[in-house]
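To start, the structure itself, in structure tokens.
Every protein chain of the complex appears in place save one, which is left out.
Chain naming follows the written order as A, B and C, and within any one chain the residues start at number 1.
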Amino acid sequence: MGGDYSAWRLLHRGWGLGGAWKPAWSKADPKKHYEVVIVGGGGHGLATAYYLAKNHGLHDVLVLEAGWLGGGNTGRNTTIIRSDYFLEASGALKEFALELWEGLSQELNYNLMVSQRGYVDLAHSDGELEAFTLRANAMLLRGSDAAILDRQALKERVPPLNLDPKARFPIVGALLQERGGTLRHDAVAWAYARAASRLGVDIIEQCPVTGFEQSGNRIAAVTTAPGTIGADNVVVSVAGQSSQVAKMAGFRLPLQSIPVQAFVSEPVKPALDVVVNFNAGLAYVGQTDKGELVMGGATEGYPGYRAMGGQAAIEHTAARIIEMFPFTAKMRLMRQWGGIADIPMDGNAIMGATPVDNLTLNAGWGYAGFKATPAVGWTIAQTVAQGRAHPLIAPFALDRFESGALIDDAGAGPAPWLH
Amino acid sequence: MIHIPCPWCGPRDETEFTYGGEAGDVMPALDGQSDQVAWHAFVHLSENPSGPVSEFWYHGGGCGRWLLVRRDTASYEILEVRDAVEAARGPKDDVER
Amino acid sequence: MAKTLPPRTLLQDEIDVFSRQAPEGLVIAEVRGRTIIKLDWQGQDKTEKLDKAMGGLLPTVGQSTADSGKGALRYAPFSVLLVSAELTARDLVAERQKSLSDLGVTWVDLSHGYVVLRLSGERAREVLDSMASTDLSAGRFNPGAVARTSIRKHQVLVHSLNSSCLEVYLERSYALSFWHLLEHKIALG
Partner (left out) sequence: MSASPQSHRLPSGGLIDRTQSLSFTFDGETYEGYEGDTLASALLANGVDLVGRSFKYHRPRGLLSAGSEEPNGLVRLGEGNRARPNLRATEIPLFDGLVARSQNAWPKLSFDLGALAGLAARYLKAGFYYKTFLWPAGAWPFYEKLIRRAAGLGQPPCGPDPAQHEHHHQTCELLVIGAGRAGLVAALEAAEQGRRLILCDERAELGGSLAWTRDPVDGLEPIAWWDQAVEKLEQNPKVTLLANTTAFSCQNLPLVLLEERRPGGNHRLWIVRADAVVLAGGAIERPLVFPGNDRPGIMLASAVRFYIRHYGVKPGQRAVIVTNNDSAYEALEDLKSADIQVAGLIDMRPAEAAPFRPDGVPVFANYEIAGTRGRKRLKGLTLRYGVDGSRVDLDCDLLLMSGGWTPNLQLYAQAGGRLMMEPQIGAHLPHDATTPLAVVGAAAGKGVSPTAAMPLAKGPMAFMDFQNDVTTDDLDLAMAEGYGDIEHLKRYTTTGMGTDQGKTSNINALSFVAARQGRSAEAVGHTTFRPPFTPVSLGAVAGPARGRDLAPTRRTPFHKANEKAGAVFVTAGDWLYPRHYPHNGEDMAAAIAREVRNTRRQVGVVDMSSLGKIDVQGPDAPTFLERVYCNNLANLAIGRVRYGLMLRADGILFDDGTVARLGETHFLLTTTTARAGEVWQHLERLHQCHWPDLDIRLTSVTDAWAALAIAGPRARDLLTALGPDFPVDKESFPMASVREGLLDGLPIRLYRVSFSGELGYEIHTPAGYAEDLWEAVDVAGAPLGLMPYGLEALDVMRLEKGHISVGTEIDGRTTPADLGLGKLVSRKKDFLGRSLFQRPYLQGKGRLQLVGLQPVDGQTVLPIGAMITAHTWQGTTQVSLGYLTASLYSPSLEHPIALALLKDGHDRLGDEVWAVSPLANQSVRAAVVSPHFFDPGGERLNG
């Protein structure tokens, strides 16, 4: 392996000393059989592989990625991390993730640029602020951090914010999570891949799974272009493609794949020190360390598999961002793109057992799962290794739609395009 | 971004329409049988294909009709659009233009 | 005794201000007291019967017909708006009451639900056309054409009277909001 990353080594190698940097992860040739085959080399799949090896001593693990590592939603998300959810199950899992993020750069020996610069959720009415107060109390009760800002406090925390009381959607206050923030999304995939690879996990890119060989109610092997690969356990972590892969295994899922757009401005010097979300028709903005404003909003409103979207959503989002930060009207949009969000019928993830005995599912993270990456990896790894759902993900079971034990944070019901 | 040729209004911008879900399983009858499995499938499970699929769209910003749209979710091509009522009732030819 | 007040105009103040410095080629007026009723029926077979009952005056979808001061605007397959400058809703229906009930056609008085603006002048069409995603240009939205479309989340019914005159039916609660958009567009156009 290429050795640990450090400033010292960087200096050293700057002078061509002590050898060259080696590949971050090795390109494996597949074996005939693995204890665990993970379908999907996004952050979630790679983290699962890492924790299987690290926490459970399972090294006989293969990650199969259809394209390039991190090229799915991991590579196209707006990188917001936070745990400010109201419902207990949602909040607890993301809080665990936040705790893991806090030490992850060191653990993985890869600077993920975890930037806990604060996440501000704006309330546009007293009723909304009351709901935020409730949310803040729920967060504090479960041991997370939260604060409610009134207009004065908001002015100090987010100086460029437009607080015109006569605005179309006046801002009356906000929920602030100081530990929320952003990080360098691509690095998450690369760092988990590097760490997993160092623990003996095999990773193969450009190798989509095209089917499963089933015997009884189990998967015996996964099918790929180069050949079939036997597996004792299969983890499916393919985000937008979840329904396609579930179909290969013979079942339907209670979710739909819906494009979501994001966009960046041209880079400028530091202009915004927090991530801010406008609630009256979702729109949020933060700034990367490189200087672009990263902006996102709601979904395109209907299913599709084209990782792009229309003018309407961009206009909607841009208008709200300008409303919050009028100076942004004079900035320029540099690139817009999209990802395919897998959104379940209650808007929350689906994790754990499936109708196929040895197939563990991690799906339905929609446009909110990046923040959960380490926790997903951790809990899914434990679920696979121990053969029963980690308590944090037990509520996210697939059968909750039949039983009625829904986790609907937004209360929008079985209409994924509204979540 | 798509354009839907409404059978009543002609081609219209996506912003005039509201998506209303897959037109997959038929809604179970309200006949007191309460087949929970069928209702679960109808309400929750979707094909979610990457390819052609039938779906409901509401032309709320136009004629106010619900439409049955056959659409390719991979190419975004609109393959067929019919008034939902007419589609439920009979062949396409009956639909006055 | 019922009072027979005409409904009050809603945008007259705004129009007065606007008219004082109206740009060339554009006149805007609010149409007062127009009676608007919506007829609804169900099923294709009824459409033909209704047309017969109306003496062939039921327009096809997207079109309008006019008959001595009364008009019929059809923007949807199983509804039509009957409009009149003179008749009250009751009178407008009374004429046809029998044939309508025989056919099972129902009616609802929407006179108060709309604010009707008339835009005329050589710029009228261009202004509306450039605001709407729907093609309202002269070549494609001929005199007599009717379209319900949405402009920045405002639902509007547009009726082309002739090449330089259009009427816009605004949902009453949205009327002032739409007016602001219209003003902005005219100012920058």
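Everything below uses one rule, namely that contacts are C-beta pairs under 8 Å (C-beta built on N, C-alpha and C of every residue); 3 or more make two chains touch, one makes a residue touch a chain.
Source: prediction; values computed, not measured.
One chain is not depicted; across the entire complex it touches A, B, C.
Across C:K70, C:R118 or C:R152, the residue that sits in touch with the chain not pictured is C:R152. The hidden chain makes contact, of the residues A:I38, A:V61, A:I80 or A:I148, with A:I148.
Listed for chain C, the residues touching the missing chain in the whole complex are 1-3, 5-8, 38, 40-42, 104, 106, 108-114, 129-133, 135, 137, 139-140, 152-154, 171-174, 176-178, 180-181, 184-185, 188-189. Summarising the interface, chain A meets the missing chain with residues 2, 5-7, 9-11, 14-15, 20-27, 67-69, 71, 75, 88, 103, 105-106, 109-111, 113-116, 125, 127, 130-138, 140-143, 146-148, 160, 162, 167-170, 184, 186-187, 190-191, 205, 265-271, 280-281, 287, 289-291, 308, 310-311, 314-316, 318-323, 326-337, 345, 400, 402-406, 408, 410-414. What chain B contributes to its contact with the hidden chain is residues 1-3, 18, 20, 23, 27-28, 30-36, 39-40, 42-44, 56, 58, 60, 64-66, 68, 83-85, 88-89.
Just so we're on the same page, only the chains that are shown with their structure count from here on.
Measuring from the averaged C-alpha position of chain B to that of chain C gives a distance of 29 Å.
Separation between the centroids of chain A and chain B, computed from CA atoms only, is 31 Å. Annotation for chain B: residues 15 touch two or more other chains. Per the touch definition, chain B reaches chain A in the complex via residues 1-2, 14-15, 18-19, 21-22, 36, 40-41, 43-50, 53, 55, 73-74, 76.
Per the touch definition, chain A reaches chain B in the complex via residues 241, 243-244, 252-257, 301-306, 309-312, 345, 401-402, 414-415, 417. Those residues of chain B that touch chain C in the shared complex are 8-10, 12-13, 15-16, 60-65, 83, 86, 94-97.
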